[in-house]
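What you see is the complex with one protein chain gone and the rest in place.
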Amino acid sequence: MFQKNAWYVACTPDEIDGKPLGRKICDEQIVFYRGPGGKPVALDDYCPHRGAPLSLGHMKGENLVCGYHGLEMGGDGKTVAMPSQRVGGFPSVRVYPVEERYGFIWVWPGEREKADPSLIHHLAWAEDPEYACGGGLYHFECNYLLLVDNLMDLSHEAYLHPNSIGQPEILHVDPTSHMEEGSAVTSRFMNNIMAPPLYRAALRGHNLADDVPVDRWQICHFYLPSHVLLDVGVAHAGHGGFEADPKYKAGGVVWDFITPETETSTWYFWGMARNFCPDDKELTEQITKRFSVVFNEDREMLERQQKNLERTRGALLNLNIDSGGVYARRMIEQAIAEERQSERQVA
Amino acid sequence: MFQKNAWYVACTPDEIDGKPLGRKICDEQIVFYRGPGGKPVALDDYCPHRGAPLSLGHMKGENLVCGYHGLEMGGDGKTVAMPSQRVGGFPSVRVYPVEERYGFIWVWPGEREKADPSLIHHLAWAEDPEYACGGGLYHFECNYLLLVDNLMDLSHEAYLHPNSIGQPEILHVDPTSHMEEGSAVTSRFMNNIMAPPLYRAALRGHNLADDVPVDRWQICHFYLPSHVLLDVGVAHAGHGGFEADPKYKAGGVVWDFITPETETSTWYFWGMARNFCPDDKELTEQITKRFSVVFNEDREMLERQQKNLERTRGALLNLNIDSGGVYARRMIEQAIAEERQSERQVA
Partner (left out) sequence: MFQKNAWYVACTPDEIDGKPLGRKICDEQIVFYRGPGGKPVALDDYCPHRGAPLSLGHMKGENLVCGYHGLEMGGDGKTVAMPSQRVGGFPSVRVYPVEERYGFIWVWPGEREKADPSLIHHLAWAEDPEYACGGGLYHFECNYLLLVDNLMDLSHEAYLHPNSIGQPEILHVDPTSHMEEGSAVTSRFMNNIMAPPLYRAALRGHNLADDVPVDRWQICHFYLPSHVLLDVGVAHAGHGGFEADPKYKAGGVVWDFITPETETSTWYFWGMARNFCPDDKELTEQITKRFSVVFNEDREMLERQQKNLERTRGALLNLNIDSGGVYARRMIEQAIAEERQSERQVA
């Protein structure tokens, strides 16, 4: 179960550069491409002629041409033309609201009339030249909630990622969690510790000593439908930690856009926006590459956890470390319940 | 759904050369081999002893020996011998009518008593020394009807095979379709055009200029249960096209024997019989090789179309270009309905 009336990250602009992309989002099989005015279009990935996937086609100007028999599809889901055919009576295909913003293509897999672009989550750093952004896309064979749990409880870093971002000190500090307007927040502050390997590299990237104590912070924000944004980083100890002057810090915002594909598989858009050395592309690449190791460690665990939960339908234990995830799941459940309530009223 | 009381191509003789072959045809798991008198035999691929697949066995003269415990099976589905056993009471396995003709092994997966070898589709070119034949076997993960549609509407060549047999001029001429006695026919004639790459190579193979205008034809015949035979080719323009003297022509008959494996998978026997340079084996090999590229393009599209249709159970649009396929599907539906009617009368 997932919220359908919501904006999800569907893809990145490079994925529809000059060609269509087929991707399933929240159980909807959708083709994405750049249509009229270069704006993204999202349609049912189904040619109204014979059911071929439109995503196997190619672009002809602003229209998408089916690769099987040349039906030309417009951005409004209506057939524009087809060789030797009058296409006026052709059935339309479903159009999904879609927006390009902050370097992502966002899609609304639910009811079209409810799609309001102003509801797209605001990402200040994405428009700020002081930030450098780098990231990637992963496919996990698990329910999206397991990824939400994972990111709202970073205590797992100590065990699952001991050679990169994990360290025993994470376990010495309890996280605190609370609800804010529209957000579940969980945070942990670890002061006067040595930085773990991946943050040492970040310190060096910022020309900061990596062999002195630091203050480390993890502030995890969950937003509907299933976005997790992390303020993470380290600062040389005693300068204020998260509040320190940027010249003492190496950190930034980690984005985790978690987009359900089906009930048991998930698209995971990850990236980091850092506000130091924004022009150092090599550093961006290096950080992105090192994090990809981390996510493959998560993937094995979460995919096996998924199988275990399918097998047992077992209850989960909610501890204090899980409180961030518990708040997030509560927000999701409530949003889904409201969506269903609203559907019933219409029906 | 497929016609079961019909002759399908099951395999080619080389596939049962000295060894048995296991293959599923119309949901029947069958073992094929050469039995008494070198004639092909088709049996349930099931050893009556312990259910081992007979196709894992080996030949002993005209009998098939099970590879597990040595049961010796006769061409009549009766056990001939087994070490230290009296086999008189062993249950028989189902025998399928099978015939070797025209360079193919044909099988009748339905009621044995209705199998009449004279119903095997006649292939004049297969017995004509003026023709050279070359082809291959493909396995498609789609319903067989999608292949019938594909071959009865060659307008797709313009989009799916633009670098081999496709060309825009295909779209400038509407096909015409009609029913004949026992056949659905759709054809398209394109006059005074330049030949596409694969036909240019064929012209050169026939020592004909490939840089002059040609007349091109596509005449598609559908026959029950699911055979499509295409008269295709080009002739130097103005000499009569399909009716031109062979010395101006490069073309022939393309055979497409479409044999359902299951509801969602298909054996596809393809080949070309050309009536020029019949002794040029290198040319045969070259044409066969180039066509294999074409079929892999078809495969991706049809397998993805299959998935899309499974997902949506969507209606298909029948345009004029689909009329050949519509006639063919009508013939198939009627044949299946008659088959069921006849079953009910018996029951």
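Residue numbering begins at 1 within each chain, and the chains themselves are lettered A and B in the order written.
Please note the rule applied: a residue touches a chain if its C-beta (ideal position, glycine included) is under 8 Å from a C-beta of that chain, and two chains touch if they have at least 3 such contacts.
Note that the structure is predicted; figures quoted are calculated from it, not measured.
For the chain left out of this panel, the touching residue among B:C26, B:C66 or B:I287 is B:C66.
Of the listed residues A:M59, A:L171 or A:I219, the one in contact with the hidden chain in the full complex is A:L171. Where subunit B meets the missing chain, the touching residues are 29, 45-46, 48-53, 56, 65-70, 82-85, 90-91. If you put the missing chain back, the residues of subunit A touching it would be 149, 153, 155-156, 158-160, 171, 174, 300-301, 304-305, 307-309, 311-312, 314-317, 319-322.
Convention: only the chains that are shown with their structure count from here on.
Put simply, subunit A has to spin 120° for its C-alpha atoms to lie on subunit B, with the angle rounded to a multiple of 5. Put simply, the C-alpha centre of subunit A and that of subunit B have 48 angstrom between them.
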